[in-house]
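Sharing a structure below in C-alpha cells format, with a few things to ask.
All protein chains of the complex are present and in place, except for one that has been dropped.
== chain A ==
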C-alpha cells in the first residue's frame, strides 16, 4: 500500500475499476470513449476542455493525461495555458459571485 494518496503509476490501472463492477465500469468507459470522439466539437477542442476541467477539479491524473494528449495532438503550450486560465476564471468567478450573497446578507442585517 502506497504511503501517498496519489501515485502516477495508478493512472495506468484506471481500467481495473471495471473488475469490481463490470457493468458500470464498462458503461462508463464506453461513454467516456464516445464523449471524446470527433463530433460537433473536434477531438482537439474536447482535449482542451478536458485539460481546463482537469485543473478545476484538481485531478493530477487528468492533468498528466490531458497534457500528454495535447502534446500528441500538436496543441501548443500557449493554448494549454489559456485553457487553464479559462477554467481558473470560471472557478474564481464562481467564488466571487457569492460576494453578492454576502453583500445582500450584510445589507439585510445592517440598519
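Rule of thumb we're sticking to: contacts are C-beta pairs under 8 Å (C-beta built on N, C-alpha and C of every residue); 3 or more make two chains touch, one makes a residue touch a chain; residues count from 1.
Operating definition for what follows: contacts and distances are computed from a predicted model.
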{"item": "Name per UniProt, for the chain absent here [options: \"Radical SAM/Cys-rich domain-containing protein\", \"Monovalent cation/H+ antiporter subunit B\", \"Na(+)-translocating NADH-quinone reductase subunit D\" or \"ABC transporter ATP-binding protein\"]", "value": "\"Radical SAM/Cys-rich domain-containing protein\""}
{"item": "Missing-chain contacts mapped onto chain A", "value": "12, 43-44, 68, 71-74, 76"}
